[in-house]
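With one protein chain held back, the other chains of the complex are shown just where they sit.
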Amino acid sequence: MKLFLSLLFRNRLAAFGAVVLAIIVILAVLTPLLPLHPPNATNTANRYLRPLADGHLLGTDHLGRDLLSRLLWGTRLSLAVGFAAALIAGLAGAAIGVMAGYFGGRTDNVTMRGIDMLMAFPYILLALAIVAVLGPGLLNALIAVAVVNIPFFARNIRGVTVGIAHREFIDAARLAGMGHARILLTEVVPNIVPVVVIAMSTTIGWMILETAGLSFLGLGSQPPQADLGSMLGEARSALITAPHTSIVPGVMILLIVMSVNLLGDGIRDALDPRLRSGALARPMAATRVDRRDVPPAQGDGLLTIDALDTQFQIGKRIYKAVNQVSLDLRPGECLGLIGESGSGKSVTALSVMGLVASPPGVITGGAVRLEGQDLIGAPYEVLRSLRGRRVAYIFQDPLSTLHPLYRIGDQLTEAIRVHDPVSHAEAHKRAVKLLEDVRIPNAAARMCAYPHELSGGMRQRVGIAMALANDPDIIIADEPTTALDVTVQAQILALLDELRQSRGLAILFITHDFGVVGQLCDRVAVMYGGRIVETGPTAEVLAAPAHPYTRRLIACVPELGQGQRVLAAIPGLPPAVDQLPDGCAFAPRCEKARAACKSGEIALTGATRKVRCLYPEEAHVARAENH
Amino acid sequence: MGGYILKRLLSAIPVLLGITVIVFLIMAMIPGDPATAILGSFATPENVERLNRFLGLDEPLWRQYFIWLGNMLQGDFGRSFALNRPVLDEILDRFSATLILAGTAFILCAVLGIVAGVVSASRQYGLADKAITFVVILGISVPSFFLGMMMILLFAVQLRWLPVSGMFSIWGGGNLPDLIRHLTMPAIALAVVATGVVARLSRGAMLEVLRQDFIRTARAKGVPERRVIWGHALRAAMVGIIPVLGIQAGFVLSGAVYIEIVFQWPGVGRMLVDAILRRDILLVQGGVVFIAACYVGFNIVVDVAQAMLDPRIKT
Partner (left out) sequence: MSLALKTTDLAKSFDIGKRLFGPPRAQVYAVRPVSLDVAQGETLGIVGESGCGKSTLARMLVGLSPPSAGEIEIEGRALDRADPAAFGRLIQYVFQDPVSSLNPRKTIRQIMEAPLRQLHGMRGAALEARIAELFDAVNLRPEFLDRYPHEFSGGQAQRIGIARALAASPRILILDEPVSALDVSVQAQVLNLLADLKVEFNLTYLFISHDLAVVEAVSDRIAVLYFGSVVETGPAEKVFAAPRHPYTKLLADSAPVVGRPLGGAQSGELPDPLNPPPGCAFAGRCPRASALCRAEVPRLRAIEGDQFAACHHPRDA
């Protein structure tokens, strides 16, 4: 709650809305106590007094009634009616929506058909019809506005409820022996409340407008009683001669509704956890770069990464996702980058072409050189012309990484044409060839398919074909087989390996699977806590890991063909990269850690085999000595 | 696609029937009988009874419904007693005026709203975003009838740029430029709220889409940013925006009632309010059914557009 309020008031617009609304509400509550003229006392001698007239601060209306007094009494009425309508509509709509969404099936079907029927009316028709039946009057207008808005709430809440009803914790509750009523009350409703609050707070303003509208038409509050809408309605005939009688209530409606809307938006933002984490920020075209100095070039590979630092800056927290990472990739080589989730392997890969989502990602140091040309901080147009042409990516989940609304043929030809403006026919021909190259049967016919019409394996083949579109030198494959079944994974890996041989591709292969690295990669780099802890030729690293983390990680992964057994687990958890310990990040989980491991900077040492450890594994040391 | 359209048209039939039932039942609940309303409170009971029989009001409710429905299907919506002309003629006259007003406002709100939303999202937290957000908040907070009145005061009374009200000038009017001069203010006043809503939603939908993996894929291919935003992202965002446009069409149609009154626009909304205040039941019934049917038809168009955009929607 405290967090909620502080978030709410950090938003200046919302705070402004809250203050304005608070003033209006306090005035409205205190109205009966204020020294005002009676709102309905007519005095035709004093008609249409201008504002600031003697004794009438805001002037008088066509019957000589004090506008200030009528304004405050009208505000009272409008506020009360708007809130009441929102409350009724919100609760009734939520109740219907929760029932329909939770029970599903026939209940849902019948209810939602009815709701659809009501939504087939432009809302005012329904409101007018209800008022026609009940007769004009403020209470009837309130009922009409509330009823008309129930379908919107019901629909919205039903959608959210369906999402929650299919979550696993609902199943867990059923398995714990809870009945429907208890599940609804204790599992579903608490998760719905924020949505209902958001929906209500963002629609109260709308309700106030609608009731004011009905009153404006003469169907709401009846004279002499007036809410803001009917004040405007009565003043309309004198719009030209006495505009202040219209402006006064109109501005009040505007103020109320605006402050309610600002506050409502603030409440929505404060309650939405995604906004809190900055997850709703739009990623820019290229990652933001904020580096002080450029490290000198180290190697002379095709692609060299030197002392790369990529951070996520969320609020005051800084996550050092990639911490002084250096790698080099030679032509035609396959380099495996292996690590657990959060180790920084994907962020390293995405940093190369500035594809880290930013905000919150920032590249704060280091260089990425493609044949000597530094890509970090390169102008966007340079980066864009290299993306896909020299360095192409293959991503993890082919369903979400292909555009769902474009035919795969169009996505392929686009990839070709952004770098090589050939004719459509020529691009089409090349695209078909690419699909054939990645062994998609019926390539010409598949050009017209949409991604959802293909299986996961076929989609990933399309992803690979797209990466090959401009004959790149380097392919960065970010866990390309993690989302696939094991038999499909084997096919895709074999295809990648074959393409690499036939086209002389250099591949940076990101994975968490030692088996895959062992089969595909020439060299491997192991990441932990944003740093590289060990690199070397794959066979050597796997046979004699030098870093304790590598050794124990290999040991705790079961390998097929060894039967039932007890696994050698690593105790503890991987470190959070916003609070890395001093010294070795693995030290808290390492049984060999000594005092020296927990302080200072530990360097990555060695020639072809490099390791970031003060006490590397003996098998490795022994092998090194034998050489 | 043809199959989908046919299916969607067929599924509209029960909705339309449901609408007629709801309208009929609501109207049947109106207290007092129409004959008294027509003949005035001083009519003799015999005359009231005769008229009731003439209007078919002595039949059981369900038969009244089917007679009414049958007549409507043959194009006979009955006669308005207050205007003494066929309901359908009156509706058609008035509806064309509403269609011009609401149609213009709808196109305005869709185009401006989407453009504003996309610009706002692609410059998130920038100056353009803040300016648009502010205007949008103002737009969705102002009552359209108040905005209309203020526009009249400013542009018609003070500056004398545009006519105060009506659809055509009384003398020498009737041509297109005259219509446009009369249409400008009401159409803008009507479009403002909906534009705000569409802009806000488009911004949200765009922000949601821009975080998706396939946008990263497009960038990784080297697609220029302008094309990423206005091609890849907007196309995906339209999947969320189009249904809102359907709902907003209903709101524009609803808002037309106020605007028609403020600007003395001879549309169907004003007709309905007058008919309700006069208890001209057949006119109200016919008008409501007619507008609702048009709205259902419009929503079919929206659904078809959605299905054409999104191949994942299959019949």
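Chains: A and B, in written order; residue numbering restarts at 1 for each.
Here is the rule we use: contacts are C-beta pairs under 8 Å (C-beta built on N, C-alpha and C of every residue); 3 or more make two chains touch, one makes a residue touch a chain.
In this text, all values refer to a predicted model and were calculated from it rather than measured experimentally.
Peer 1: Shown chains touched by the missing chain?
Peer 2: A
Peer 1: Which is it among A:Leu3, A:Ala425 or A:Leu573 that touches the chain not included here?
Peer 2: A:Leu573
Peer 1: Can you say which of A:Arg330, A:His452 or A:His512 touches the chain missing from this structure?
Peer 2: Going through A:Arg330, A:His452 or A:His512 one by one, A:His512 is the residue touching the chain not shown.
Peer 1: From the listed residues A:Leu520, A:Val533, A:Ala546 or A:Val611, report the one that touches the chain absent from this view.
Peer 2: A:Leu520
Peer 1: Have a look at A:His62, A:Arg291, A:Arg439 or A:His452 and name the one touching the chain we're not showing.
Peer 2: Final answer for the missing-chain contact: A:Arg439.
Peer 1: Using the touch definition up top, pick the residue from A:Val162, A:Met178 or A:Ile318 that touches the left-out chain.
Peer 2: A:Met178
Peer 1: Which of A:Pro32, A:Gly135 or A:Pro190 touches the chain that is not shown?
Peer 2: Touches the omitted chain: A:Pro190.
Peer 1: Extract the touching residues of chain A with respect to the undisplayed chain.
Peer 2: 167-169, 171-179, 182, 186-187, 190-191, 340-341, 439, 441, 455-458, 485-491, 493-494, 497, 512-516, 518-520, 542, 552-553, 556-571, 573-574
Convention: only the chains that are shown with their structure count from here on.
Peer 1: Measuring centre to centre with CA averages, how many angstrom lie between chain A and chain B?
Peer 2: Comparing mean C-alpha positions, chain B is 33 Å from chain A.
Peer 1: Quick check on the complex: what are the chain B residues that touch chain A?
Peer 2: The touching residues are 15, 18-19, 22-23, 26-27, 29-31, 121-122, 124, 137-138, 140-143, 145-146, 149-150, 152-153, 157, 206-208, 210-225, 227-228, 232, 235-236, 239, 247, 250-251, 253-255, 257-258, 261-262, 269, 272-273, 276-277, 279, 284, 288, 291-292, 295-296, 299, 309-312.
Peer 1: Per the contact definition, I'd like the list of chain A residues that touch chain B in the complex.
Peer 2: These residues of chain A touch chain B: 13, 116-125, 128-133, 135, 205-206, 209, 212-213, 216-219, 229, 232, 236, 239-240, 243, 246-247, 250, 253-254, 257-258, 261-262, 265, 279-283, 285-286, 353, 355, 357, 380, 384-389, 392-393, 395, 397, 400-406, 414-415, 418-419, 450, 452-453, 463, 466, 469.
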